[in-house]
Structures are given as structure tokens and as C-alpha cells.
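Of the protein chains in this complex, one is absent; all others appear in place.
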Amino acid sequence: MKNNNLQLSSEGKLKHFLSIEGLNHSILSDILDTAESFTSVTERSIKKVPILRGKTVANLFFEASTRTRSTFELAAQRLSADILNLNIDTSAAVKGESLLDTLHNLEAMQIDMFVIRHQDSGSAHFFAQHVNPGVSVLNAGDGQHAHPTQAMLDMFTIRRHKHQFENLTVAIVGDIKHSRVARSQIHALNLLNTGQVRVVAPPTLLPEQAETLGVQVYHKLNKGLKDVDVVIMLRLQKERMTGALLPSEKEYFRQYGLTAERLKLAKADAIVMHPGPANRGIEIESSVMDGNQSVILQQVTYGIAVRMAVMSMIVSGAVESS
Amino acid sequence: MKNNNLQLSSEGKLKHFLSIEGLNHSILSDILDTAESFTSVTERSIKKVPILRGKTVANLFFEASTRTRSTFELAAQRLSADILNLNIDTSAAVKGESLLDTLHNLEAMQIDMFVIRHQDSGSAHFFAQHVNPGVSVLNAGDGQHAHPTQAMLDMFTIRRHKHQFENLTVAIVGDIKHSRVARSQIHALNLLNTGQVRVVAPPTLLPEQAETLGVQVYHKLNKGLKDVDVVIMLRLQKERMTGALLPSEKEYFRQYGLTAERLKLAKADAIVMHPGPANRGIEIESSVMDGNQSVILQQVTYGIAVRMAVMSMIVSGAVESS
Partner (left out) sequence: MKNNNLQLSSEGKLKHFLSIEGLNHSILSDILDTAESFTSVTERSIKKVPILRGKTVANLFFEASTRTRSTFELAAQRLSADILNLNIDTSAAVKGESLLDTLHNLEAMQIDMFVIRHQDSGSAHFFAQHVNPGVSVLNAGDGQHAHPTQAMLDMFTIRRHKHQFENLTVAIVGDIKHSRVARSQIHALNLLNTGQVRVVAPPTLLPEQAETLGVQVYHKLNKGLKDVDVVIMLRLQKERMTGALLPSEKEYFRQYGLTAERLKLAKADAIVMHPGPANRGIEIESSVMDGNQSVILQQVTYGIAVRMAVMSMIVSGAVESS
């Protein structure tokens, strides 16, 4: 799971996209620049380019998802790929095939790219380790490990609004411990030389020795928000509430919910982000979500351009190195 | 829900298609004429035109449907659109997003047209009120309110066989009260200046003051069928049988089932229609459904051309007015 060289060809090109860990500043910048060129495609009347024409993308979702699956599907359509949607819990798994047999069978169908979301950390890496040369794997979220396209669309959103990373202070607020989104964001922000990355969470929702990730740790939201340029709110997984990790939703909102009042502690031009779907009134006040500092819906839009960028890059990287 | 001006641009072009109410004779005629031109597309060997190439149509079905969903999907394919199918009960709704958040998230994915079926009356209007300029909404059935593409394919079927509306008598038979299909048909028949529109139903299955809809009310099928040109049978929703609204299925068939014998009361060249799926032996005798006065399967075929017509019209209407 840690063999991140998997992601790069011998010439340093991206051939799989599994995690931000293992990548470098240059690749991340390439993704952002390529995504920039695709935003113009998705904004024009005919939203289609022939880059993946005649290629087959398999969407393998072992976990339900609307937003992520839809944006991957739209990204592939707009690149003119053929798409095979497989929601695995309802089909092969019934007959008891192992993940590896499922992979090899799909690979035998001459799939060019796998987009995989799976509840187990490391599953995308596992796929990438076992696919044939010329086939690429794109991680759409694996357990609590990584969600790298989400992190890159977040970086794209920040760059669009703030134009650089070096002088920024970014706060990530919420359940850092269990969030694959946060993990990928922290790696990306650091690789892009972000001025300061803060995490804000109660001790129960922080990984051990969080500081080693290259972040500053805050337990109080008011302090964590002070003078930041970017606030990233995480979704509260309500299933955590049943454990001993958290007090009530109401108490969570009181301590960690982003209100209009609290947002004033950030810089006047700070932007508010959320990977969605948001729990209004739990981690974020409705008026903030819909307010003029919120760029939450733009994140969704940019997600398509970023996924188009990664897809087009890994297909050419995989082909060249095969 | 009553702001039907929503549907028309300032130049009077169709930009959403939500209900027949609020439209006019000219728009309805345009739809029928445009559908006429698309029947030739769907009858030829290569059933495809590039009108929606590079556009994205999202099929949002909150209620299950085979026929309606399939014909919308085929209509969009034959216009060369990209299609995103979302059956919402199994995905976003799980995580508890509101309808409005779902809409805004999808809109952020640069969807050009929403086809929406929802169990709540008014949901398509709600969508249309909240989408951005340039995005159009097509109602594929909302609660007991409207099902306007069904009504228009019915009008198309009538015009194909009877060539005009002015001198026709049309009888709609069955559960008028709860039927979005009947409601839309009545509005369309009246806008197209149909000679006489009759509804035939027991008092429990009629809306209050049904006459105000511009129809003549009959409680007995034999009288209602007398000399009609067109018979439209409605599907009996079997779940109504459990309430006090209806006697047994057998008794319903005896009183309101269309038999070959009864059909003789209509004009000799009368046509028989049904929006499907039909309950053979409950609202209609099998021999009538398969008989030579039945145009029930032609309705399905025309449904694709009519949906292609509406889709092509609202996309250009939405773009021009944005």
C-alpha cells in the first residue's frame, strides 16, 4: 500500500492516480494546469473532446456515491470514453469472486482505466499492483486512506480564488482522524508549499501525533479560524456519534459548527469549502453554506475538469510506459 | 407551483416543460409538428441526429419507471446527448440531502436538462424555479399533478389517426381523481379545441367539481362511450382497491372495463388508447387491447418522437432566454 512509485512511469509521468503521497509538486501543478484547460471545455456549448474516444472506463463502486460517481461518469463522457458502470455489491460479489478475480476478469475485457471506490484502505493500490501494463487505476476513495481527486479539485478551487499557495493559511475542520479527504488535502497542501496548514478538531477526532503530518493542531475553532484564507469544513459522519467519540450533534455544532459569526474571525476574503454532502446545522450553518464566501458548488464544477485532467494524463502515461 | 410562466421565455419560447397548464395552442401545435419531423428519424436505419451533441441530460427518477425512463433515455440518445441516470432513492437520499441541495449539486455538474419524476406534486416546478438560466427542466410525472409528455404523445396519437381535434369526442375512463395523466390530457385536449371531452368514473374517483375542468361527467361507461371517436382508458392503481374507494376488481371490470362488446357503442372507427402498463381483465379486456382499434403500442413509439421534440425545443428555448 505504500509503494507509491506505482503511480509514476520511469519517465516520471502519471500512470495511476492513487494517493497524493508519492507525487511531487510538478505533477500536482500539471494536473491543475491541465484542469484549467478543461474548464473551458465544460463551459462551452458542446462539452466534448475526443481524447478518450474508443477507450473504456470502468466505474467500480463498491460503496454508494452520487456526487463522485456522477462527476467521474461525466468527466469520462466529456472525454468521449465508453463507460461501464459496475456497482459490485449487487452482482459479482453475490457469486463470491475475490477482488483479484474480479479485477482480472474486467481486465480481460480490455478496460483501459479503472475508477475504483472501495471501503478498504489500499484497494486502489492493490488494483494498480496487479493490472497489466497500459491499464491505469484511479482511486475514487479507499477506506480512510485517500481520495486524491477530491483533494486536487480542492487545490484547484483554492488556486482559482487565491492564485497561489505560499502565502495562505488553510484550516481543515472536523473529523480529521477518519477522513480520507483530509488526509489527501494535507498532503496536497504541503506539496504545493502552502504557508500554513491547520487542523481543527477535538482530540478524539485527530490522528495520533497529527503534527507529524505537517500541520498545526487546534482544538478550538475560534482560534483555528483566526486570520485564515481558506476554511475547509469536513462532513460529520453521523455514525461516529453512536460511539464515544463525540457528544451530541447540537454540542458538536456549538463547538465546531461554522457560523456566520465565527467566519468573521477569518480574513474578510476567506473562502469556505466543503467536500459535500454537507449536514446543514451540524458542521456548517445554512447561511454560511449559501453565503457569498462559500465556493462549495464551484468545487463540484471544478471536480469534473480535474477528473478529466487526471484521466487524460494517466491514460497517456500508462500507454507510454507500457 | 402555479407560476406557469416559468415555462415560457419572454419571447414565448418553451424553456421548461412542466405542465400543459400555462401553455397555449401555438406551443402545443409546435410540439406536435416537431414530433412529426422526428418520427422519420426514429423510423430510419440510423436513428440519430446531432441536435443535443455535447449536452448532458440527467434522468432523475425518484419513482421507479420502465417505460417513461426508457423512452426519455432513448429520446436523448437519438438526439446524441450524454445521459446521466440517477435513481435517487438509492444514493444521495441515503445521506440525507435536501432536494434543493441535490439540484444545486447536479446543476454544478453543468447538466443542461433535468428530466425529473417525483412522487410529490410540484417538484418539477420547484426545480424550474431554482435552476440557473440556460438549464431546462422536463416533468416526467410529479405526484398526482401532471405528466405533460404523456399527454402530448396522446395528442400526437390522436392527431395521427384523426387529423384534427375540433370535431372529436374523447372519453377518458377510470381514476380521474388521482391521475396526473388524465389531468394533463384534459388540459391538452381543451387547448387544442377538442369538440367534447368526457370523463367516465364512479363518483369516488372523480375530483370535486370535475365540470370546472371543461369536461362532461359520466358515471356509466355505456353512456360515456356513446359515439366517441377516442377512448382513453386509465390504469387502475391497485393500491386504491384497499381503501373504500372501490369495490372488487371483478366489480370494477363489470362496471368500467372496456370490452369488445361495449366498444361497439363508440364510433366504428374509434381508437382505443392506454398510457400503460395496462391491467388486462381489469380496466380493459385483452381482446380490445390487442384488437385492431387499439393504438396502445403506437403511443409508445410516438412517445419517443414527442420527447425528442420537447427536448430539442426546450434546450434551444432555454439557451436563447439565458
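As written, the chain order gives the labels A and B, with residue 1 at the start of each chain.
In this text, a contact is a pair of C-beta atoms (placed from the backbone, for glycine too) under 8 Å apart; a residue touches a chain by one contact, two chains touch by 3 or more.
Keep in mind that this is a model prediction, so the values were computed, not measured.
Among A:L106, A:I158, A:L236 or A:L263, the one in contact with the hidden chain is A:L106.
Interface residues of chain B facing the missing partner chain: 42-43, 45-48, 64-67, 69-71, 73-74, 77-78, 276-280, 297-298, 300-301, 304.
On the side of chain A, touch with the chain left out of the figure occurs at residues 53-56, 82, 84, 86, 88, 90-92, 94-98, 101-102, 104-110, 319.
Throughout what follows, only the chains that are shown with their structure count from here on.
Taking each chain's centre as the average of its CA atoms, chain A and chain B sit 41 Å apart.
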